[in-house]
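Worksheet for the structure shown next.
Note that this complex is displayed minus one protein chain, with the remaining chains in position.
Chain lettering (A and B) follows the sequence in which the chains are written, and residue indices restart at 1 in each chain.
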Amino acid sequence: MAQYKMHLLVCGGTGCRASESEQIVENLKSEIKNLGLENDAQVVTTGCFGFCEKGPIVKIIPDNTFYTQVKKEDCAEIIREHVLKGRKVSRLLYEDPETQKHIEDSKHMGFYQKQMRIALRNCGFIDPENVDEYIARDGYAALGKILSEMTPEEAIDILKKSGLRGRGGGGFPTGLKWEIASKNKADQKYVVCNADEGDPGAFMDRSILEGDPHSIIEAMAICGYCIGASKGIVYIRAEYPLAIKRLKVAARQAREYGLLGEQILGSDFSFDIELRYGAGAFVCGEETALIHSMEGLRGEPTVKPPFPAEKGYLGKPTNVNNVETFANVPAIYLKGTEWYSSIGTEKSKGTKVFALAGKINNVGLIEVPMGITLREVIYEIGGGIKDGKKFKAVQTGGPSGGCLTEKHLDTPIDFDNLIAAGSMMGSGGMIVMDEDDCMVSVAKFYLEFTVEESCGKCAPCRIGNKRLHEMLEKITSGKGVPEDIEYLKNLSRVIKDTSLCGLGQTSPNPVLSTIENFYDEYLAHVTERICPAGSCKALKLYTIIADKCTGCTACVRACPVDAITGEKRQPHVIDPDKCIRCGACYEKCKFTAIHVQ
Amino acid sequence: MENIKIKIDNIDVEVAKGTTIYQAAKKVGIDIPVLCYLNLEHLNIESRPGGCRICVVEVEGRRNLAPSCSTECTPGMVINTHNLRVMNARKTVLELILSDHPKECLTCSSSGQCDLQTLSQKMGIREIHAVEHAEMSTYRKDFSPALKRDMDKCIMCRRCETICNEVQTVGALSAVNRGFMAVVAPAFEQDLVDSPCTFCGQCVAVCPTGALTPYDDTQKVLRALADPTKTVIVQTAPAVRAALGEEFGLEPGTLVTGKMVAALRSLGFDKVFDTDFAADLTIMEEGTELLGRISKFLKGDKDVKLPILTSCCPAWVNFFEEYYPCMLDIPSTARSPQQMFGSIAKNYYTQLMGVKREDLVVVSVMPCLAKKYECQREEFITDGNPDVDFSISTRELASLIKSCNMNFDKLPDEDFDNPLGESTGAGVIFGVTGGVIEAAVRTAYEIHTGKKLNKVDFTELRGLEGIRMATIDFDGTPIHIGIAHQLGNARKLLDGIRSGMYNFHAIEIMACPGGCIGGAGQPLHHGDSSIIKARSEAIYREDSQKKLRKSHENPYIIKLYEEFLGHPMSEKAHHLLHTHYFEKDKI
Partner (left out) sequence: MNKIKSLEDLRKMKQNLEHGMNIREKSNEPESLVQIRVAMATCGIASGARTVMNTLVEKIEKEKIPAVVTQGGCMGYCYAEPTIEVRVPGKDPVVFGYVDSAKAIEIVEKYIVNGELLDGIIPTNYKTINDKN
């Protein structure tokens, strides 16, 4: 590879591409050419940097200058000022939300300081469509090492010792999973990569596939060697066209180098992968449903056992791992189990990628060591709550996770602690809520998703979630009664207890955890019929403060349902039964005489 | 096989590996309630999607409750089938199912037959919580000539899907939509008539609720009976008499031929005839056709189409028209007994009685739903008047009898009317799998060899296995016979023939489990397949009690040929008793 003094890394992830990052690459390149700097600076399209809210991102190496929200018109200035003259374009630098100062390089950004990137090690660092860059970073070395120096048993043993657990949600020990699949004898076995990322807001799998596709191919090949499979299948959502394209490019390159195919790296091991597209059903993230979908059947789960390791794709032993899990595998073999198991907590090793979203300053994709506290994630990496509002809760684990509160802020995040706190790791969604969020509505929002995404096979999930949603709707529209809370609790527990697959077994979590942590808020909805957060429209109570009312009748004229009555120049009153809570009177009143509760 | 020791409700149980908790509990007399689970042991049909979650039990050490129908026992398992947690879960789930089910039991055609109704009684459901805000999943109703779909009543047990796809391999029904709106339907939620549905009705036979029900012409029959200008005659299929009694609380396998005739007469039918008569006629035609093809084959005719396939079963006819259009010239062209009867009634009996065709109403009582469709096929309608006007099922006849205030059990035994009521044992056994071909063999043998059969029972052709094969010695000529019941087995047999794996002279196929005795118009078996076995035994009992047991010995058949048809396969017979098949082109 040629030697450049400066590398301009431009994010080529889906988010930044949507903001014309491809054009930015072109403009940077042409300006470099204009100034004759072709031998000094190189423009590289990389995967996602994670800081998607501020995209498109251009990062300049070696000084780690981190330009945010770059527009295609900014390119000439970046080249002329920064590349040619060494002067940073400060208006494009990231501005710290608290100090409002520009931060010169990514190493000093709170967003990155607490992060530890293993699964995302190559994202935003290498050109995902260039296998050479992956190899330069020790790519395929783990596979090579295993093929030439280890038996499958030895390799599985290393993974078991590392303590890696599945990142798709369940947290099942990956090494053990491989071991079970390896022990089931069959003429054909399959390695399946679950890239059916379905949690709303979660995009770590997409980012890895877009930013570092070779790591997945390498890990799948390692898995194939360990369990005795020669075929790998990536089950990927058709809505991820860029990830599909990069994966295809990567597989082609790997084949050309002989890293996929017959007798890989001179060994007796042969392995290749193919892609299967999912239609975007959330439930197809469940491994038995995923396998049915791959077989061309309706994507719905079946009772386990038998587990896929015994009877999976086409009835053959099949090992299904999620993208993020696979992404960790090569790093573990390269750096060793001691290194890996030194990161994290006792029972949850390594790092976890989270998709940070909601009422938080820094929205994006982060990778942190297990055991980090929610406080560190929210306040240090996330830059705190937006607009100086008060933190209220954080929802982890996607639509079927639970809501954690102030009291959980210092709990170290790992698989078991999250479950103990009434939530779960899930695939790593993390949505932060502030004082303006009504927790009943939050639960309703998540139920809306699970109602939509239930496959409909088992009764508790198909009908139960619908009933939960209806009940929450009833409460938020001011028709709830205190008994409804008990109904919700019982129904939630039964749905969890009786549902067929993980979807139904977890879908009531948002309801249970919000009732548990915000019982008073529920109670306020069903007894006083008020929404403490002021977000449930139907529960807003508009009244006129008699002392302030001049009887100007402006509100009377504004009210679309004639709910306001009174004598001219006398204080008026609002009939709460007629009032539709439109707020028109509030807008019109010049004397702030309308009170909203 | 190694055994596993477990404990259920404090009772020690030892079961074979692979036994489910449900089966193990049953062994010690614990009846865990099930809803979606279906096990027709004698027929090797099992459906356990684990979807209804009614059968959940607590397994110590497991986080969640386990579906007992689909959880296999593991050593040392400790199971509780009725503690508070389990009872509450079961009841809550049942309430959920009921909350999305129409509350119209009073008028539902499945009332009293409905597994959901029975279960909610058993579990003592007295109210459904929070039902006032509960939305219901509703769907467009679908009426076909044979069955009705009212999917508002579907509880997603998926039994129909298993039957349609795995047992019958018809593939007309599968789950569509997701979540709350998930339902079983033909592809694209089109109507059944536009789907590959064969109208075998086996989905109806296993539906636990009133979601899938037969299309019912009973009211039209009553109206015809009340019309003084009409002569209304009825024919009853062989399988009906072996099952009708069940509707009146009699043991499965009780033959009620005489009472059935009495009931029909009392209902006001002018003549009570027997489809068995037409079955004998079928043998004359089909058997002759078989012999014709075989002798041509033996003479070295390369163009002759063998094997010959039976064509009595209308669902089977629909099936090969849909899936084997390239083999349309193989089945016998003989019409089914129902249609032969209709044709003879409208063309011969009318002459005999001096009634005009349009004044004669032919009603058939069938164990079958596809017959409802068959009698409406265009080939069987002359000038807008069908050979068979209405086909009602065994169950519909039972409710007609009940509604007419008859005490069935106390009815006297009466005989069929003549001439279309006389039949032989060969006609009777049409009702059971293997029966048609056995009847054909009895006649074909004697005609082919010119010898009298010493023994008319061909037990090698009997049984309930899905596919059976036998070779009958026709006095030196071995005749290879294949038998299949249930369309999935038929498919296997046909694919085997197409690939050259099998070589048969004749094949009998019936769409329903056990043949017509397991038809979808019969009293519901509610998952107990021993009922089908009992009916089969009853049919063979009736056969053995008959004086005449070979179709060609039926004196009225002989007379019919002498007076009217000439001889089997005559031009007239061809015109009135044979048909042709059409390629169907459906998704």
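Everything below uses one rule, namely that a contact is a pair of C-beta atoms (placed from the backbone, for glycine too) under 8 Å apart; a residue touches a chain by one contact, two chains touch by 3 or more.
Computed from a predicted structure; not experimentally measured.
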item	value
Partners of the unshown chain among those that are drawn	A
Of A:Glu38, A:Glu73, A:Glu98 or A:Asp132, the residue in touch with the unshown chain	A:Asp132
Absent-chain contact - pick from A:Cys75, A:Leu92, A:Leu147 or A:Ala221	A:Leu147
From A:Lys71, A:Arg87 or A:Lys548, residue that would touch the chain that is not displayed	A:Arg87
Listed residues A:Gly258, A:Pro305 or A:Pro482, member touching the removed chain	A:Gly258
Residues of chain A in contact with the chain not shown	1-7, 9, 61-64, 84-88, 101-102, 104-105, 107, 125-126, 132-133, 135-138, 140-141, 144-145, 147-148, 253, 256-259, 265-266
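Just so it is clear, only the chains that are shown with their structure count from here on.
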item	value
Chain B-facing residues of chain A, complex	281, 283, 298, 300, 302-303, 305, 451-460, 462-467, 470-471, 473-474, 484, 487, 490-491, 494, 496-500, 505
Residue ranges of chain B touching chain A (in the complex, touch as defined)	49-54, 56, 64-65, 67, 70-72, 85, 88-89, 92-93, 96-97, 99-100, 129-130, 133-135, 155-156, 158, 174-175, 177-183
